[in-house]
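This is the structure I want to talk about, given as structure tokens.
Of the protein chains in this complex, all but one are displayed in their positions.
For clarity, chains are labelled A and B in written order, and residue numbers in each chain start from 1.
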Amino acid sequence: MTSDYLLEVDDVRTEFATSRGLVRAVDGVSLTLRPGETLGIVGESGSGKSVLGRTIMGLITNGPSTTVSGTVRLAGQDVHAISASQRRKLWGPKVAMVFQDPMTSLNPVKKVGVHITEALRLHLGVGKAEARERAVDLLKKVGIPEPARRMNQYPHELSGGMRQRVVIAMALSCDPELLIADEPTTALDVTVQKQILDLLASLSTTLNMATILISHDLGAVEGRTDRVQVMYAGRVVETARTQTVFNAPSHPYAEALLASIPRLNDPPHTILRAIDGTPPDMANPPSGCRFAPRCVYAADNCRTDPPVLADLGTALEPHRVACHYPLPAPGVTPPDLDPAGLVKEKN
Amino acid sequence: MFMPRKQTPEGSSLTRTQLGAVGAGLLIAGLALLVVGWSAPLVLFAKAVLVLAGVVTTSQGLSRVVWAVRGRRPDILVWLCSAWLVLLITVALLAPLLPLGEHVDVASALTAPTYQTPELLSEHPLGTNNYGLDLLARSVYGARTSLVISLLAVAIGTVVGGSIGVVAGYFRAGVDSVVGIFTNALLAVPPLILLIALGTVLDPKIRNIALALALITIPSMIRLARANTIAFAQREFVLAARAMGATRLRVMVRELTPNVMLPVFSMMIVMISVLIVAEASLSFLGLGIQAPEPTWGNMISEGEGGTMQDFPHVVLVPGTFLFLTVFSFNLLGEKAQKRWDARSAKI
Partner (left out) sequence: MRTALIRIGELIAVLMIVSFGVFMLVSLLPGDPAVSILGDGRSPEEYAAKRAELGLDDNVIVRYLDWFGGALRGDLGASLIPPQNDVVDRILGALPVSVQLAAMGLLMALLMAIPLAMWSASRPGGLVDRIIGASMFAVLSVPSFLAGLLLIAVFANGLGWFPRAQWVRITEDPLGSLYHSFLPALTIALMELATFTRVLRNDLIGTLNEDYILAAKAKGMPPWRILVVDALRPSSFSLITLLGISMGRLVGSTVIVEYLFALPGMGGVVVNAANQGDYPLVQGSVLVIAAIYVLVNAGIDLSYGYLDPRTRRVHA
């Protein structure tokens, strides 16, 4: 394979040994990402999306109770084959991560400035004064007012949204080629969520930075990523251009996820559709299609034969679905879902 | 290849027979080390190292044998500690009936050799002291005194402290603040200093020392019982009992006390070891039970000055009894706290 890809993930499996047995949190996921491209990974909690993000980074790697198989090639290097110190050289300049909860991902006893300058000084070897200058620029770039004053504050003096901006600035400090944002807005107020998502989207465009946006909310990735990958119980069930999935989801799970998003232009008193049932026990997943127990369309063979991810061939771009009975496109959209509301301008 | 730790019943890469063989090997090697360590004509230090290695090897071997037989790794230390305490308590209870040497009457030990070194198969298996009194007998009678004093003190301290704590925690307000000041005042004097001050005044008799030790148990018991009562008093079952018209006394005795019991019980075990040390310290300082009546503390103080250099067994014999007993109570207490009292276990 020639590498015009920044990131190539091939058949990655991440397993944890727990007291309840072996949990295969990520079960055979492949994906590719070109420089500057943006990808959304969407699924319920427990679908393995966060573990996938950490496995891609190499934060989760083989250990006493963890096994990673398959390959992750990031900027030409096999993340799980290189040494820990080589991996650390990737973290920062090549790949960086924004974590879920800004309340806990900043060290309470370190000043905001130190969080940002320490990576600059470590990876880029710049002096104290220059690091400070760059850090102030970064804070400005992520939309923090009075950046110079904020540098000397402690995390607890900032609001949640501001803290998440600091976390983003921290991730951007060494100009990473790939940014992995792991549920960056879950812990934030609803009003702040959109601002942070828009900030991330505009940063990846202006900096031409490849971005993986991990979210449990399909609405969060809509209009903000080029492609989307829907995960269920450790496996990819549908992957396509984001708009394609939004206009015509082919996997019943993607359809159900879509139906559970509240929309401003829904008619009043629209009943939100929750997905019946609970995600499977990952120590003992169902055989066959893992979504079958909760799927309204499931037939007998769904419960015995696991479907493979295959291209539908209906769009110009690949549109792969793992389902024995993919929903016909664009036909049967549920009546209370306004298709007009789904088509939005991409910024 | 992936190998889970601890989880699977076997939890071992070896087969049952292999594991058993390794265990038996270790067991024999450990016992051999013990015998060599005990009887070889070496420097005391080398002997001590050998015996220690023997103890570790033996228990590792024993643990593997049980592991192989029962299929589950046993917590061998807990079993060993319980066995030691059961043995000690039995022997202490039966002391007058056992064929032990003279433990207190100097006159009847006139013919016995003085400072005889331990020899397992002789008349004095653990040697004698400067009066020719038998160290095994003295250690056993010392255990009697030590256990009686600390168990009595813990019982008094728990009943008094526990009930004050429950009352203070249930009524709060006035009672609570009076009790609080009283507790703080008791805690304002370091325990040993309080004991020394009491030792100045009180006759060194078992009853008095037990009362003095109970006094240092009371404040911590009050705190523990009070904190747990406050936590439980807000739970639904207490409200339910009150709504059914239960009197305050009934609520405290029937609803709260049983729930406060478990953490208090685990605290009791830890307290016993604290009190054994306190009693031994007091005797060591000459303020506890007076020689020739044996306690571990005053036996150890016989080794002060140059005696320990010439006859180390005078200190090592009671010292080992003291160490093993304190260690056992500490270990069991910690296990109990981990199980029944999550909060105290942290410290």
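A few remarks follow.
One rule holds in what follows: contacts are C-beta pairs under 8 Å (C-beta built on N, C-alpha and C of every residue); 3 or more make two chains touch, one makes a residue touch a chain.
On a predicted model such as this, the values are computed, not experimentally measured, just so you know.
Note that of B:Ala95, B:Val175, B:Ala231 or B:Val315, the residue touching the chain absent from this view is B:Val315. Of A:Arg20, A:Lys110, A:Lys128 or A:Arg149, it is A:Lys110 that touches the chain left out of the display. Looking at B:Val277, B:Ala291 or B:Ala336, the residue that reaches the missing chain in the full complex is B:Val277.
Interface note: of A:Glu118, A:Glu133 or A:Asp217, the residue touching the hidden chain in the full complex is A:Glu118. Taking the complete complex into account, residues 57, 59, 64, 85, 88-93, 96-97, 99-101, 104-110, 118-119, 122-123, 154, 156, 167, 170-171, 173 of chain A touch the chain not shown. For chain B, the residues in touch with the chain missing from this view are 45, 181-182, 184-185, 187-194, 196-201, 203, 273, 277, 280-281, 284-287, 297, 300-301, 303-304, 306, 308-309, 312, 315, 319, 322-323, 326-327, 330-331, 346-347.
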